[in-house]
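Note that one protein chain of the assembly has been removed; the remaining protein chains are unaltered in position.
Letters A and B name the chains as they come in the text, with residue numbers starting at 1 for each one.
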Amino acid sequence: MSGAVLSVRDLEVRFTFRDGGVFSPGARTLAAVSGISFDLGAGEALGIVGETGCGKSTLARAILGLVEPSGGQVLWLGENLVGMDSGALRRKREELQIIFQDPLAALDPRMTVRDIIAEPLRAFYPKMPSPEVDDRVRGMMRTVGLLPDQINRYPHEFSGGQCQRIGIARALVLNPRLVICDEPVSALDVSIQAQIIGLLKDLQRELNLSLLFIAHDLAVVRHISDRVMVMYLGRAMEIAGRGNLYRRPLHPYTSALIKAVPVPDPKLARQVRDTGLTGDMPSVLNPPAGCVFHDRCPYRVGRCEAEAPVLRRLENGDQVACHRAEELDLTIGKPSHLS
Amino acid sequence: MTTNADRPGTGAAAVPGADGVRGRSPRQDAWRRLRRNRAAVVSAGVMGVIVLLVLFGPMLIAWDPDYTDWAHTAAPPSLASGHWLGTDAVGRDILVRTLEGGRISLLVGLVATLVSLLIGVGYGAVAGYFGGLTDRLMMRAVDIIYALPFMFFVILLMVVFGRNILLIFAAIGAVNWLDMSRIVRGQTLGLKNAEFIEAARACGVGPWGIIRRHIVPNLLGVVVVYMTLTIPQVILIESFLSFLGLGVQEPMSSWGALVSDGAQDMETTPWTLIVPAVMLTVTLYCFNYLGDGLRDALDPKDRA
Partner (left out) sequence: MPLLQLKDLNVRFDTPEGEVRAVTNMSFTIDAGESLAIVGESGSGKTQTMLAVMGLLADNGRASGEALFKGRDLLRMSAPELNRHRGSEIAMIFQDSMTSLNPYLRVEKQMTEVLAQHRGLGRAEARAHAVEMLAAVRIPDPERRIRQYPHEYSGGMRQRVMVAMALLCRPDLLIADEPTTALDVTVQAQISQLMRELRAASNTAIVLITHDLGVVAGLCERVMVLYAGEVVECGGVDDIYDRPRHPYTRGLLESVPRLDQPEETSLRAIPGDPPNLLALPGGCRFRQRCPHASDACTETPPLRAGGGGHRWRCFLEDGA
């Protein structure tokens, strides 16, 4: 895709650890991320959803180089970040930032708000004079909705939502072009979630940020994303435009996820919606053969166990990794049948 | 999964913008908790008194530590003779000797601990943060040094270089930093996975910056606690050396040397043993209570 600022190609992250005793050494490999490829344009927001073990957090860290990828490429403005030497990679951090899930844990408890937000400035512009640093910090605080006179306070004196605002301020102080949001609202109260989601949306628009928004909550992702990628056991199941994905998902897993989301409407909730899933999530250490989803999929056929589907592009530009994508009509609300 | 979920007392900060701009640092919180620990406060008070006595006492007392009062040799404590805590076999005033000796003991304790702190914290933090081969090599070195028989090593030094007080500092400090480095390394291992460390990396802070600005300040709590427990240890080691006859040389004295001397004359002049022994013991108790209090005050889980 031309105009893509970030292109990820076949990204792999594997963790090996020793198994077995002293006398029977063995190594087990955990493929946290397998073969993820996608593009992200300037000013675009891509939502990444998945459940535990799908690898979305690992993916985020691998893109930023906080975790070392085992293979594949991460092309940022044309340059491959994988394998880049640490000094050069560190300089890229000015353009690529991240917001974390646990707002309080992401802030050093012994630093004031000023020090926390100023830290990236000091790291990249150590010679910037203090008054200027202060100005920028205060400006950032105002931008994210914090009162600048709180600048000398410590993280534990703030609420969760305010801590997250501090984290956002810190991430944006260098004017990055890409911000990865790793479950930024999961740990917050419901009423505060809406504030932070609103803030992120506004900031994205104003600053023309590219956003990778990771969440397990499909409804939240829908609010902020232009396109959505669904992950399962380290692999991408579907990448589709927001409108299409929620109305007519292409992958059975996406359909199950959507049906599983509890709707805050008693009448709708009383109609039992069967997700169609069988069994439990398999262990990441031992993924099923062929299509990793096949053992839980209500639409599986023989081919699914034998052959892993490749993420392929359909006519409308959406991508799906399912052998039966063309046959199935998974429109939400319709009883599923073959079209 | 809410960070502030129903924990009473947490939640919103003080009303935004109302009271001043000063924040309440975790250090201030810990300080407040420490002040409420009676044993620790009392210990700190007693320590304070001892330090004052040790520093200023000898100047205020009539007797010089090496003045031999032939009129009152081996005299028991009495107010009349002017020797409130008695004299030893050659007539030296026990009180002033004990206070002078206290200067040496406390000095050894403090300096050796500081040395071990300076070396140990840096060493342990680096080993813990960088991990991998660096960590393994560095800690193996520690293990090897640990294995060397300390006493043998010290005795050797003393024999070769003489009983120099600086040498004692060096010898004790050279061994104590090992413990400190292990503790600091352990703490660092835990800290380095904290999310705010990852955040600092994401902000472009290099590894040395992270160690300096994030790891070490967050370790200081443990380090301070450990220091208050190390100081008594060091004082005891010095006392032990003195007991063996390897400690500070005459006319300088330390509590350990005094105890050693006093033990020899225990039957005839028990006060020569009791006075320094009591001072030593009280000091050790105080440091230990203080250390306990600090540990409780700095433990974040102790928030009621």
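The definition used in the following text is that a contact is a pair of C-beta atoms (placed from the backbone, for glycine too) under 8 Å apart; a residue touches a chain by one contact, two chains touch by 3 or more.
Model, not experiment: these values are computed from the prediction.
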Q) Thinking of the whole complex, not just what is shown, which of A:121, A:178 or A:197 touches the missing chain? A) A:197
**Q.** Residue among A:4, A:42, A:84 or A:281 touching the omitted chain
**A.** A:281
Q | Contact residue for the chain not shown (choose from A:77, A:261 or A:314) | A | A:261
Q: Using the touch definition up top, pick the residue from A:55, A:120, A:160 or A:309 that touches the left-out chain.
A: A:160
Q: Over the whole complex, note the residues of chain A touching the chain we left out.
A: 51-52, 159-162, 189-195, 197-198, 216-220, 222-223, 242-243, 246, 256-270, 272, 275, 277, 280-281
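By definition in this document, only the chains that are shown with their structure count from here on.
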Q) Okay, in this complex, where on chain B does chain A touch? A) 1-4, 11-14, 16-17, 21-27, 194-196, 198-206, 209, 213-214, 217-218
Q. Where on chain A does chain B make contact in their complex?
A. 61, 64, 66, 90-91, 93-94, 97-98, 100-110, 112-113, 119-120, 123-124, 147, 149-154, 156-160, 162-163, 167, 170, 186-189
